[in-house]
Structures are given as C-alpha cells and as structure tokens.
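This view holds just a subset of the chains, kept in their places.
Naming follows writing order (A and B), and every chain is counted from residue 1.
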Amino acid sequence: NVKGIAGFSAPYIVYKGKAAFSVTPVLPTFTKLDSGLHVVDRGGCMMLKFTPAIGERKYDWEKRQLFALSPTEVGSLISLGSNDTCELFHDPSMLSSNAGQVRKSLTVKPHSTGGGYMISLTVVNNILKTKDYISVPFTTAEFAVVKAACSYALPHIMGWDRVTEKVEKVNSGRRTP
Amino acid sequence: NVKGIAGFSAPYIVYKGKAAFSVTPVLPTFTKLDSGLHVVDRGGCMMLKFTPAIGERKYDWEKRQLFALSPTEVGSLISLGSNDTCELFHDPSMLSSNAGQVRKSLTVKPHSTGGGYMISLTVVNNILKTKDYISVPFTTAEFAVVKAACSYALPHIMGWDRVTEKVEKVNSGRRTP
C-alpha cells in the first residue's frame, strides 16, 4: 500500500575535494478549501545539502547536513553584490521544547582573491555535543548557475507558477447585455 | 448555484511590527470576439495589500488598504535604481462623480542608512474625512523577492503568457506544392 515517489530529481551538484554541495527546489503544497480555492499548506524552499568527503571522490552521505532556504533567504542570495557577504541562521527546533539546542548558520562569502565564493555551513548541536563545519568553494561560473537556478526556481517555490496558471474559463459575460 | 472559487492563492507576505504587506498577481480577463480572437477585457495588475498592526503579531484586516499596480507601474518598481525613489498616485474614483475625493499615493524609498527600502501607502479620503498612512520597512532580501516576483509576474499580468502560448496547429501548407 506504499505509493511510489512521483516526480523528477535533478539537483545541481558541485563536487569538491573536501565536500559536495547540492541544491534543488522543493515546491509548496496546497490545501483545497471548501470554497474551491487552494491555499499554501507548507511553503516551498530551496534545499541545500552539504556532504563531507571521506576520500578521493568519496562522500560520507551519513554526515550530510541540510539547510532549507525560504523565499526571502533566496532573495538574500540572488541580490548578493560581488563583494557582499551574507549569513543566515536557522534553528530547526524553533518553537519546540528543544529550541536553541541546534543552531545552523550558512555563510556566503566572496573569495578574498576575487572570482567566486565560499559557501559554508556550521551546525552546532548542544544535545549531541557536536559541531560540524562544511565548506565548499565555488567558482564564479558555479555560483552563477546557483544564482540563475535559484532565480528561476523562486516563483515556483513561492507557488506563483500555480497562481499565474492559465484558467481555462474565459470571461464572456461582461459585454453581454 | 454559487460556484466555488477556483485557482490558487499564494501571496508573498512580509509581517513587520507596525503593519503587514502582501503582493499577489491578478491576471487579466479575456473576451472572445466573434472572429475567435481573445482580447483583453480587464487588464491584470499586481495587487498590494497593506494591513496595520493592532498588537503583537495581530493585524487589523478591516483597515486593510489596497493598491493595484498596472504593468507600467510594475516597470517603475523593477527599474528602480538602488538610490532612487518612486511615487505613484491613484484615484480609485477617477472618471466617476467622486473623482478627486479619494487619493492614494505609494512611495518606495531607499533607507537612508542603505540596505533596503521603505514602502508607504497614504490614503486621503475627503468623503470620510480620514487619512491613513501605513508604512512597511523592507530588507534588501525582501525587496529583491518583490522585484524578482514582479518581474516574473509582469508578462502574466500583461497576458503575454497567453499570446505566446503554444497553438497546437502546425503550418504544413507552405512547402506543399
């Protein structure tokens, strides 16, 4: 009675010596109200995944860390000037009793030598007493792909592709007497 | 015999201390002519909604004020330079006997300290003798989302998604003898 996973997977992946990075859009889900209108149930995001290397071209998928960018956080990324740094903080347990126990911070910082960015994720887990730091260098070209792909995906993770969808009904009443 | 509301709702909402702001595209409607051609009946717009706060995380939806951006006004917004200010004026009763009685003005102004914008709506109603002023501060990231989302929506509110739609008929006559 388990249903298969529908849909398509095509993350943009950057493999580097110490870690791999991937990014993929996650669409919002909608709930249909009694009126027939669909409203956002769970918001969409851009899912970033950081995986540390454990050897040449080998990555430790067990130690993968996630960071989900909200639409506004995508706005931070795509409006980043060429010398700007941006830092984003998440608490995955926010509003629960574990609030503050795990802190994630994502930093996007231009290389001091110019041309490209370093994207780093720090995860401090006070429950497990661990601190992980994974960092991936991006060339200008790789970062341009991330920005262009995030710009493309932004209206989709906001659900605006659904809002601007063609409704087949055509107004034909207003000019009728 | 009342039909349900079809379609999807996914406004981009920014909640701030003194007010909330939302923006959502409204598509044009079309009328089908006898020739079969569909022409624009009512033009599309970007609908901005400003709602004043009445307490922590509580907003007074009764006092919500609307401002509908035309495609050209969206052009003002998306072409705004980083130090530019833009001001737009609307008279919701234009061309009626109440013309001039209600004046709305929208101002988009960069923060003097840099990084972000203040978007303000002033509504002067000479009939009700009221003057409302609602103002929402935007971070650079939030404003980037508004610009990117408006850029995405612009061709849709102009109806160009319909104009460029794939027509299933394919020309096969011209190279036939």
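The working rule: a contact is a pair of C-beta atoms (placed from the backbone, for glycine too) under 8 Å apart; a residue touches a chain by one contact, two chains touch by 3 or more.
All values reported here derive from a predicted model rather than from experimental measurement.
Participant: Quick one: 2 copies here, how many in the whole complex?
Facilitator: Altogether, the complex is made of 4 copies.
Throughout what follows, only the chains that are shown with their structure count from here on.
Participant: Could you give the separation in Å between the centres of chain A and chain B, each centre being the mean of its C-alpha atoms?
Facilitator: Between these chains, centre-to-centre, one finds 27 Å.
Participant: Can you list the residues on chain A that touch chain B in the complex?
Facilitator: Checking each residue of chain A against chain B gives 28, 30, 34-40, 71-76, 78-79, 151, 154-155, 158-160, 162-167, 169-172, 174-175.
Participant: Please name which positions on chain B make contact with chain A in the complex.
Facilitator: Checking each residue of chain B against chain A gives 3-10, 12, 24-25, 27, 29-32, 38, 41-42, 139-145, 148-149, 152-153, 156, 161-162, 165.
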